[in-house]
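All protein chains but one are shown at their positions in the complex.
Right, chain A next:
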Amino acid sequence: MKRARVAWNGTVIEAEPLDGGRIRLLDGTIVNEREVMWLPPVEPGTIIALGLNYADHAGELSFSAPKEPLLFFKGKNTLVGHRGQTVRPDGVNMMHYECELAVVIGRPARRVKAEQAYDYIFGYTIANDYAVRDYLENYYRPNFRVKNRDRATPLGPWIVSHEEVGDPMALRLRTYVNGAVVQEGYTGDMIFSIPYLLEYITEFMTLAPGDVILTGTPKGAVNVRPDDEVVAEIERIGRLVNYIV
């Protein structure tokens, strides 16, 4: 099952993508996907993100792989839907995308064992967690000015249920800038797997349905500029399009 949230005809409604660029709204109406405004497919209470969760990306940023998951939180101000725009601040030197598999929690989760982790997952979507590296400072790094900017975390286009995705640890991720592949990786290369992360996180905090975990990004972070079209693609999930302004 795939589920999107869109604004259409003055209302917000859930929708399901069909082929041929059409989508079916929850009330049965079928519209062209260009007629709707895509919204983030979930309104999370809590968003947790992972830093350096792929060994090759950690190496690229000259870090050794962490021994424990590096977690940070994000606010809902950061989210923007499929085909949205993200601002590159004036005068910065390095802003890069990060294509990430996003896990959407389906049940209240506390002290979940890795073996049961998938029972607590509703589904998956795609995140593009931009970072403005000029603002990096060495306190609670990555600090909020790098990672918590308004509309700098495109999310979507839709959630695909766990059943439909199958094994989330066997998916290819790719990012395209203006059509050229700039980043490629496999979720199987995560340092901390999704079941491990769910056990680790819920050992000390409770997750609620709709909470989202962004599971980190592989190697291949390059600078993006205004007017770039950035597409984050994950196998079996879809393609999340974003424009830099």
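Here is the rule we go by: a contact is a pair of C-beta atoms (placed from the backbone, for glycine too) under 8 Å apart; a residue touches a chain by one contact, two chains touch by 3 or more; residues count from 1.
Everything below uses one rule, namely that contacts and distances are computed from a predicted model.
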Quick one: the chain not pictured, UniProt calls it what, "Exodeoxyribonuclease 7 large subunit", "Fumarylacetoacetate (FAA) hydrolase family protein", "Ketosynthase chain-length factor" or "Ectoine/hydroxyectoine ABC transporter permease subunit EhuC"?
-> "Fumarylacetoacetate (FAA) hydrolase family protein"
Residue among A:Arg88, A:Arg149 or A:Arg174 that touches the chain left out of view = A:Arg149
Filtering A:Leu25, A:Leu70, A:Ala117 or A:Ile191 for touch with the omitted chain leaves A:Leu70
For chain A, residues in touch with the removed chain | 45-46, 48, 70-73, 75-78, 89, 110, 135, 137-141, 143-145, 148-150, 204-208
